[in-house]
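Below, a portion of the complex is reproduced, with chain positions unchanged.
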């Protein structure tokens, strides 16, 4: 019989950029009592986002952070500047990446590939605490 | 006992760009009789897309529209031009944003953050009526 579970996962990045939280999500799933189903992670913010990326090479992570600094830069003549120079680029980088991810779960484990990690992509320099809403449906 | 509900939400933007429909989605969820679960919104088009963004500052919305006009511009020497100069940029902007979003629902309410709104991102100047397929699973 299918059932569901929910959780709010608070998370705070130590610095702007990619912050892996695969273990926190996997641990909650393992404790949920649901071994087969679908996990959804929803980021409740517009200046931080989600991305699944290579979890092995720190250089790949740095390249990705630099890429988004380049493609959605600060100081590009934005109209919306009330909340600081890193605010509008944060919204753009959020739009270009993900606010939500769903990942199948089998036998209590996330069906991630060998090299995949789940990351919070923190776009603000102030790195406020973020809330991720987790939803799991399965049996 | 889990169950599901579905709906086709027709929506027409008044102009190209971001068009908020958070209330329409929330109202359908409230009337569905399912108070806790997962809402999925699927955009059945390749020249309009979905984005969750800041719903308070109109300037942020304008900056976001200008950014996508800049990053995936018209007239960039595209091979596919049969359907007008705004067609290929529409496909690119769709690929860069979202065709589908899933949002947890708790006690009858979408678990959006304080500043999050759900937007149709209309990329065509003709602004045809769009169909969003909604799916809700829960109890």
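So that you can tell them apart, the chains are marked A and B in the order they are listed, and the count of residues begins at 1 in each.
Everything that follows uses one rule, which is that a residue touches a chain if its C-beta (ideal position, glycine included) is under 8 Å from a C-beta of that chain, and two chains touch if they have at least 3 such contacts.
Keep in mind the model is a prediction, meaning the values are calculated, not measured.
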item: Size of the entire homomeric complex in copies, 2 being in place; value: 3
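Please note the rule applied: only the chains that are shown with their structure count from here on.
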item: Geometric centre distance via CA averages, chain B-chain A, whole Å; value: 20
item: Of all residues in chain B, those that touch chain A in their complex; value: 1-2, 36-38, 51-54, 57, 59-60, 62-64, 67, 71, 96-98, 101-104, 106, 111-113, 115-116, 137-139
item: In the complex, chain A residues that touch chain B; value: 1-4, 6, 40, 42, 44-46, 71-72, 78-80, 82, 88, 91-92, 94-96, 98-100, 102, 131, 133-135, 137
